[in-house]
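Removed from the display is one protein chain of the complex; every other protein chain stays in position.
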Amino acid sequence: MFYIYCPYCGEHREEEEFHPKGQAHIERPKEPEACSDEEWGDYLFFRDNPRGVHHELWVHAVGCRKFFNVTRHTVTYEILETYKMGEQPSITADSQNQVAAASRQEGVRA
Amino acid sequence: MQRYSGFGLAKHALSHHENWERQWRNPTPKKQYDVIIVGGGGHGLATAYYLAKEFGVKNVAVIEKGWLGGGNTARNTTIVRSNYLWDEAAALYEHAMKLWEGLSQDLNYNVMFSQRGVLNLGHTLQDMRDIQRRVNANRLNGIDGEVLDAKGVQELVPIMDCSSRARYPVMGASWQPRAGVARHDAVAWGYARGADAHGVDILQQTEVTGFKIRDGQVYGVHTNRGDIEAKTVGCVAAGNSSVLAKMAGFNLPLESHPLQALVSEPLKPILDTVVMSNHVHGYISQSDKGDLVIGAGIDGYNGYGQRGSYPTVEHTLQAIVEMFPIFSRVRMNRQWGGIVDTCPDACPILSKTPVKGLFFNCGWGTGGFKATPGSGHVFAASLAKGEMHPIAEPFSMFRFHSGALIDEHGAAGVAH
Amino acid sequence: MSNAATFDTRTDSAIPVEPPLAYSYRRSGAPAAGPESRVILRERALLGHLVLRGGAIVLDEAVREVLGLNLPGEPQGLVQDERGERSIQWLSPDEWLVIVPGGEEFELETRLRERLGDAHYAISDVSGGQTLLELSGEAARELLMKTVIYDVHPSHFPVGRGVTTVFAKATTILRRPSEERWELVVRRSFADYCYRWLLDAGEEYAIGVVR
C-alpha cells in the first residue's frame, strides 16, 4: 500500500485516502470539433502505459479533494515525486535513463 | 510425442520413471519462421498449437522472455465460463468453452477442466435485472444458463449465508452449469507439448527487444538471442502489450493493472461450485488440492510489479466472510498478483495494427484464462489467413476510434 | 454580496429537532459511562457548520474581523476561540470548516458575505448534514487507532490539528481541540454507522455514552 505525499496537504498520507485517475497530462483537445474520430479516440482511450517511470493523476479523495500528479515507477512502485496541477514533472523516463547511464559510466552500481 | 495414459503411467512406474520424454524441446532459434508468436503464455501457446495443428502453419516460433506459462496463466483463479452479455463476447467465450470441453483429450494432457458450475450472485434489484438480461441473451445465443432465486442459490451452496441478515442479501444468481475451473499450469504445458510435437519452436528465455519494420510491414523481431525473421508476427503478451506496441511505434487503449488473488490453506472439500459476487466483490472456488481460491479486485493504478495493495485483499476477504461466515477461522496462506491489461470496454483486442503483418491479441483484463483455447484458435486462424477470423473481427483495436465498443462491464455487471 | 442566495434554515419556533444520533440511541442504546469507562463518547449535535471556500488571501481578513479568529493558512491547522466554542479548520488550500454554536451560522454567513463583497468565494451551510462526536478518556487514542488510518500519536497529532481521513469504511474530519478531547465530524447519513463502530470497537474500554 502506497504512502503518498499530497502536495497540497504537505505530508504523506495513506493510499486509502486517494483514488488513482489514470495517466496525467492528458489534455482535452481545445477544438474537439476539429478532431478526427481517430484523434478523438486517441484522446479518450489510448494511453502510454509504460513499464517504468509513469506520470499519473491522483486525487486526495478523502482529504483535501485536490487532484495532483504523481511520478511513479510502475515496476518498483517507488514514487519519485508528486506535484501540483499545472506543474510539470522534474523526473521523467528520459531523465531517469540519463541518471542510469551516468552512473554506469562512473561505474556506480545503480 | 509420447502418449499419456493410465496404462503408460503404470509402465513407466515399473521402469522407475526413467524413460519419460521431455514434454517440449529446448530448441535453438532458427533465422526465419513463417509466423512468430511473441509471448509463451496460454494464449500464445494455444495460438501456436492451432496454427500448426489446424491451419497447417508449422514453421512457427513462440518467443517467451521468461518461462512458458509464467505470466497470468500461472497467476489466475482458473475460472472458465462463457455467460457474457454481448453477442460478440458471448461468441468468443462460447467458442472457447466448446474447445475446453474436449481439450484434455485433444491435447492428451489432463487440464482438469472441472465443469462444476459458476454462480454469479445478485444482491440488488439492478443486479437481478442485469442477470436476467444476460441469461436471456445467453439462452438466445445458445449458451447454457438459468436464473436462480435466493432459495435456489442456498440449495446449491448450503454453506453460504443467503439470509436477510446480510448487508446485501443474496437475491438470486445466474447459474452456468457448464462453467467451472481448470488447472491453469496444465493448460500452458499441454499446449506447449502439443505445439512442440507439431514442430513449433518454443524459445524460452528469449526477449523481444524490437521489431524489424520496413515500409510499414513487419519482417521480424530483434531479441536478446539475435534477430529472428517472419512476415507475420502475433503479439500475445499480457502484461507487456503496451511495451511491445510502443516498440512497434503505436499506443494501445490499455492500462496494465495489478490483479490480486489468494488461497487459503488446504481444507477438506466444502465448496463444490464457483461463487462470484460482483456487488460485495469477491469470488471463490475450491481447488482439487483443497485450497479456497479467491480472487480480489483490480487495483486502480497502473502496475507491472505483480503485486497490488493490501486493502484490496482486505476488502475481498471481508466479502468472502460476509458471504461465508464459517470461513472466518480459515487462514489465508498466500497471496499474489498478476498484471492485467484492461481495455476501456472490458473486452479484449484481437486485431490488425498500423503495422502490416503485425497482429495483437491483448487486453483481456480479468477474463483471459477462460478464453485461452478460443482466443488461440481464432487468432491462429487470423494469422494463418492474414485476415481476422469472423469471431475476432469485432475486437479490432480501431473500435476505439469508431466508438463501436463492446461494453461488458457496464452491462453485464460481471467483471471476471 | 457575491450574488449567492443565503437561507436561514433554522427557526426560532419551538420545533422539536432530531439530532443525527437520535435513531441510533433508540436502535443500539447508549451504554452509560461508569468508573471503568476508559472512553467517553458524546454527541455535540446541532452546532452551526459552514464550509468556506476561497483563496486564503481573500478570506483571511474577513474571517479575523467577523469571527475573531485567524484563518489557519497552514495545512491541517485548527484554530479556536478561547472557550473552544468557535473554530475554523483548514480542509484544503481553498476550503475551511467553521463550527460555531448552533444558530450563529446564518448571521456569521451574512456578515462574512457583507465583508467579502464581490470577491470570489463560497459559503455553504452544512449544519444539518454533519454532526460532531467527541471522544475523551485515556483509551480514546487507542480507540482512534482502531478506527482512523491517520497517525494520532501526540508527536504527530498535537492539539490544534485537524485532518480529513478514513474512518473505518466511512470518512471523518478528525480534530484535536485539547489534550483530553478528540472531535470527529461525521456526515449525518453515516453517523449511525460511526456510532455503532465506536461502540463495538470501544467495548473493551467499557465505552460510555454521555447524552
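Brief remarks follow.
For reference, chains read A, B and C in written order, and residue numbers begin at 1 within each chain.
FYI, a residue touches a chain if its C-beta (ideal position, glycine included) is under 8 Å from a C-beta of that chain, and two chains touch if they have at least 3 such contacts.
Everything that follows uses one rule, which is that contacts and distances are computed from a predicted model.
A chain of the complex is left out here; the name its UniProt entry carries, from "Oxidoreductase FAD-binding domain protein", "Branched-chain amino acid ABC transporter permease", "phosphoenolpyruvate--glycerone phosphotransferase" or "Sarcosine oxidase subunit alpha family protein", is "Sarcosine oxidase subunit alpha family protein". Under the touch definition stated at the start, the shown chains contacted by the missing one in the entire complex are A, B, C.
Touching the chain that is not shown, out of B:Glu54, B:Asp288 or B:Glu387: B:Asp288 (per the contact rule at the top). Within the full complex, the residue among B:Asn83, B:Gln176, B:Ser242 or B:Ser309 touching the omitted chain is B:Ser309.
From the options B:Ala48, B:Ala89 or B:Ala186, the residue with contact to the chain not on display is B:Ala186.
Within the complete assembly, residues 1-3, 14, 19, 21, 27-28, 31-33, 35, 37, 40-41, 43-44, 57, 59, 61, 65-67, 75-79, 85-86 of chain A touch the chain that is not shown.
Where chain C meets the chain that is not shown, the touching residues are 2-5, 7-11, 13, 15-20, 22-23, 26, 36, 45-46, 51, 53-54, 94, 120-130, 142, 145-146, 148-151, 153, 155-156, 168-170, 187-190, 192-193, 196-197, 200-201, 203-204, 206. Residues 4-6, 8-10, 12-13, 16-18, 20-26, 66-67, 70, 74, 87, 91, 102, 104-105, 108-116, 123-126, 128-137, 139-142, 146-147, 159, 167-168, 183, 185-186, 189-190, 204, 264-270, 272, 280, 287-290, 305-307, 309-310, 313-314, 317-318, 320-322, 325-336, 399, 401-405, 407, 409-411 of chain B touch the missing chain (whole complex, contact as defined above).
One rule holds for everything that comes next: only the chains that are shown with their structure count from here on.
Chain B and chain C have centres, each the mean of its CA atoms, that are 50 Å apart.
Centre-to-centre separation between chain A and chain B, using Cα means, comes to 29 Å. Separating the CA-averaged centres of chain A and chain C is a span of 34 Å.
Shown for chain C are the residues that touch two or more other chains, of which there are none. Of all residues in chain A, those that touch two or more other chains are 16. The touching residues of chain A, when paired with chain C in their complex, are 8-11, 13-14, 16-17, 62-66.
Residue ranges of chain A in contact with chain B, taken from their complex: 1-2, 15-16, 19-20, 22-23, 37-38, 40-42, 44-51, 54, 56, 72, 74-77.
Of all the residues in chain B, the ones that touch chain A in their complex are 240, 242-243, 246, 251-256, 300-305, 307, 309-311, 344, 400-403.
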